[in-house]
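The structure that follows is given in the form of structure tokens.
Removed from the display is one protein chain of the complex; every other protein chain stays in position.
Then we have chain A:
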């Protein structure tokens, strides 16, 4: 009987839709050690003042790097920012379906009834001619004399579809941030 293999296929297909992780996923690899560092000035001042000066210095660094602020909570010690840049000549190396810059999608239907009907339609996506972009998001948390950074990068193609996304709390970015942060803090402390 053909019904049994068919129903097994259906069950498998449904199971595929329902897969969930057994626990909340984390970034892999975990954020680099450089993304958690002590903020230098000795903690003579009262805690809120110190958090505020750390946040001000971090915001200066982020803005100098072209980030725009999205949300802040000074009481909590949080800054969240993002920046966007256009990618020239970007294509997804894993999925090169349409070709870069074509902006053309094909969809169609195929119907079988008493006769056979074939329908094909084409559409120019709303983002025709739009550049692919890379969006970088960063959040900083100043707490107990330490600063913690988390960061991710997402790439969108010319149709505005998400093509790549990964967590990027790496040594490179955090190390550069740490350098820029300490050099923006030290002159104020020295004078």
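In this text, a contact is a pair of C-beta atoms (placed from the backbone, for glycine too) under 8 Å apart; a residue touches a chain by one contact, two chains touch by 3 or more; residues count from 1.
By our rule, contacts and distances are computed from a predicted model.
From the set "Cytochrome aa3 subunit 2", "Branched-chain amino acid ABC transporter permease", "YeiH family protein" or "Lipoprotein", the protein name that UniProt assigns to the chain left out of the figure is "Lipoprotein".
Of the candidate positions A:73, A:86 or A:172, contact with the hidden chain is made by A:73. As for the chain not pictured, it touches chain A at residues 2-3, 6-7, 9-10, 13-14, 17-18, 20-28, 30-31, 70-71, 73, 75-76, 78, 80, 137-139, 141, 143, 148-154, 162, 165-169.
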